[in-house]
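Beneath this line is the structure, given in structure tokens, with notes to follow.
Here the complex is missing one protein chain, while the rest keep their positions.
This part shows chain A:
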Amino acid sequence: MKRSSKTCLRYCSLLYLLIAGIHSASAQTDIDGIMMAKKNLCIGPMYGYSSWKNYWEGSLKRENLNLGTVSTQMYGVMGAYGVTHKLNILFSAPYVTTKASAGTLHGMKGFQDGSLWVKYQPIESKIGKGDLSLYGLAGVSAPLSNYVADYLPLSLGLRSKTLSLRAMGDYQIGKLFATLSGTYVFRDNIKIDRDAYYTTEMHYTNKVNMPNALSFNFRAGYRHNDIVAEAFLDNWTTLGGFDITRNNMPFPSNKMNATRLGANVKYHTRNLRWLQLVVNGNHVIAGRNVGQSTSINAGLFIVFDFLKKQAPASTTQNVQP
């Protein structure tokens, strides 16, 4: 069976940090049009740094001299496994620390939300001069520790268990490609430590109704042999929620929206194909009830080929069956 050139590449299909809050990190998400080859496991450590000084209080952009710069560091393990070349499993487990440079508030640290995705590629066909692939993805995320959600902007995350359903299309002509995806995120309600809270009205309960969210991602760039270099634009829109009131603190069920612009590079050297380097960066260009964060992430991944029953050391041959 003839396979298109791109799926023969052994790039790790990886999970990217998707910023979805005034907090700087959220559940990881798979967003690229690459599949892992059958019985290949790609796994490795990832580090991320994100910070913001300005944020949007509702639609008002402001700074907060009592927070200064809010920064987040993420140390994670991520991986992807090819069950078949059309069905991949992806997972991540991040450890996060947060800090404010000014004011008195104590930073937080701990395991954030683990995520697990299934990625299925039902269709791959030649259309015109290029290859079109369509994907369906489903992912779940849940807190890996009993971290505090209601301590924004220094919370590690929002604690909401999520289920994401994503449709994605990828088109490649020669070395150039474009990927478009849309995701609906179901978010489960959360419990906080307070027993009453005010949103736009009083709630005499410790349970918080978390609005669902919708996200879109467009990425395009160069993908050939040993390198993927791409730029992306994405948007996260919370379907409900409320604005932070004037000079108030943020709350987990705020209407958090963000549009980001970023770039991503994946690379492996020709003679060490089992070792992958991933570096990406992004910046929030528009938002509502979120920090205007700038983030960089870097990861180093090792590819194991279980089909060959040996480490896929420096060979040049393709790994397709």
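The rule we apply is simple: a contact is a pair of C-beta atoms (placed from the backbone, for glycine too) under 8 Å apart; a residue touches a chain by one contact, two chains touch by 3 or more; residues count from 1.
Simple rule for what comes next: contacts and distances are computed from a predicted model.
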item	value
Listed names "Osmoprotectant transport system permease protein", "Phosphatase PAP2 family protein", "Phenol 2-monooxygenase" or "Small RNA 2'-O-methyltransferase", with the criterion being the UniProt name of the chain not displayed	"Phosphatase PAP2 family protein"
Hidden partner chain, touching residue among A:49, A:75, A:95 or A:197	A:197
Sole residue of A:59, A:248 or A:269 that reaches the chain not shown, by the stated touch rule	A:248
Contacts of chain A with the absent chain, listed as residue ranges	41, 65-66, 81, 83, 89, 102-107, 116, 118, 138, 140, 146-148, 150-151, 161, 163, 165, 186, 188-189, 192-198, 201-205, 207-210, 245-249, 306
